[in-house]
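All protein chains but one are shown at their positions in the complex.
Entry: chain A
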Amino acid sequence: MIFETNTIEEVKVWVNAGPTSDFPEDGGSSIFYEGEQIAIFNFSHLNKWFATQNLCPHKKQMILSRGMLGTEGDTPKVACPYHKKTFSLETGENLNGCEDSIKTFPIKIENDTVFVGLYEKK
C-alpha cells in the first residue's frame, strides 16, 4: 500500500499506536492507520518492541499480530497462527525460506506510549 519498509532515517511520521498497556506482554496487537494494518509486538522477554505488517504473505490474512513470539537462535520471530510460518521480527525474512518477507517498521517508546515510524510513499 502506501508504506515501504524503512529505516529510522527515512521515517516521515511517528504514528501514535497507543499506550504500552494495549499490548500484552510477549504478545501483539494490531493498529489501523490510513488503511494500513500494522502489527505491534511487545517482546517483553527480550525487553524489545517490534512492528511489522499485519498481513501474512502465505494466506493473505490480517493475522500476524495474533501470532506467537519466540526466538530461533538469536533471532526474534513471530509464528503465524494459521500454519506456523515464522518471520524474523528484525528483518522480516521468512525463516522457513518459502514465503515472501514481511515489512518491518521502526518503533519507539516515549512516556509509555508506542510510536511506529512510517514513510509515506506518494
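As a convention for this text, a residue touches a chain if its C-beta (ideal position, glycine included) is under 8 Å from a C-beta of that chain, and two chains touch if they have at least 3 such contacts; residues count from 1.
Please note the rule applied: contacts and distances are computed from a predicted model.
With the options "Aldehyde ferredoxin oxidoreductase", "Nitrite reductase large subunit", "Glutamyl-tRNA(Gln) amidotransferase subunit A" or "ABC transporter substrate-binding protein" in hand, the undepicted chain maps to the protein name "Nitrite reductase large subunit" (source: UniProt). Where chain A meets the chain that is not shown, the touching residues are 17-18, 22-27, 29-33, 37, 40, 43, 45-46, 55, 59-63, 66-73, 76-77, 79, 81-82, 84, 86, 97-98.
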